[in-house]
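Removed: one protein chain of the complex. Kept in place: all other protein chains.
Moving on, here comes chain A:
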Amino acid sequence: MSPEAPSLSRRSLLRAGAATTLGLTAAGCGFSSAPDAAGQAAADAPVDVKVDGDLVYFNWADFVDPAVFAGFSKEYGVKVVQSNYDSMEGMAAKLNAGNRYDIVFPTAKWAERLSRGGRLRRIDHGRLRNAEAVFGAYDYFADPWYDPRSAHTVPFTMYKTGIGWRRDRLGDLTGSWDDLWNDHAKGKVFVLDDRDEVLAIGALEHGLPLTTDRPDDLDRVTDTLRSLRPRLRGFSSDSYNNLLNGNADMTQAWSGDMAAMLAQAKDPSVFGFETAREGAPVNSDCYAIPADAPHPGTAMLFIDYMLRPENVKRNIEYIGYPMPVRGSEDTYAALVEPFPQCHVTAADLRDDMFFRNGTAAGEKARDAAWTDVKAG
């Protein structure tokens, strides 16, 4: 789904407590329809980059260095009003229920859904002084599949999915998803508690499209994952804690989690992280301004401020995820020196390695496949 903050256990708590918020989101219920034509025109109008109120910020918990917030507040004399979500679905439900925020951070798939549904405001990159360091250096984001010409988004982080493992217990791996079937790790293998990520293992093993929803493809995927099931110890998105506390010998993991783990591991050399040659799912979180943001000017200012080189560096070091900003590459390379495969390069950013939105029927079919895999 999305990357983790350094204090991942807190994110896991949030995930695990998602149902606590169920009642709240259900109250909003996300039944509102797409905005009207006048609303759409307003959302397309260019926004001045200027303070027009406090910043109402909505993101995963702990996903920006607090010092960066403090600097922004001090420099522009605005307050940052923070709230957090525990899933993309929860974030979308709050937006649909009419809660108003100035800035949100959808993943690629959700950026597409929200912009297609008229939920995001157009962003004129020409007005952002620091945007050139992104779009001038990372061609991919100049016209990504999820938001043509990045009209409503600016990329924030990048990450990919691979396998984290205990080198001290298993030695070297082969660089394939087959490693999850490694006999030495039997009974101590975790996969992420995430539908798309887990189905992707089966799809990549068979060379199928990452987010296939064809019934016969899904049958092959579930058959493969069923053969993995007896070897599994659990479905958990708490990858690095599972490795650190000895519950896992091997786990499917997001690259940023592994980078964040380096800060906590006493001896990083006992751990490893690899991406599989069959393919590594890749993703990106984006800055986006909701169509009904009360203070879009401040939000634009905040994006520009976040893209300043010193703030990019601070945030990379704080959350452990690389950012597509020119000049930040060395900072990340130094951070993940023991796990070089955490890098996300231009070659990794392939359209076919992103999770895509499906039709309602397709999503249902994938959902049923996931139940099949999870419930056994």
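To be clear about the criterion, a residue touches a chain if its C-beta (ideal position, glycine included) is under 8 Å from a C-beta of that chain, and two chains touch if they have at least 3 such contacts; residues count from 1.
The rule we apply is simple: contacts and distances are computed from a predicted model.
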Among "Citryl-CoA lyase", "ABC transporter permease", "NADH-quinone oxidoreductase subunit K" or "dihydrouracil dehydrogenase (NAD(+))", UniProt-listed name of the chain not shown: "ABC transporter permease"
Candidate in contact with the missing chain, chosen from A:D52, A:D147, A:D194 or A:D257: A:D194
Hidden-chain contact residue, picked from the options A:N59, A:N96, A:N182 or A:T251: A:N96
Touching residues on chain A - with respect to the absent chain: 9, 12-13, 16-20, 22-23, 25-27, 29-32, 87, 89-90, 92, 96, 113, 116-117, 193-195, 229, 232-236, 245-247, 359-360, 363-364, 366-368, 370-372, 374-376
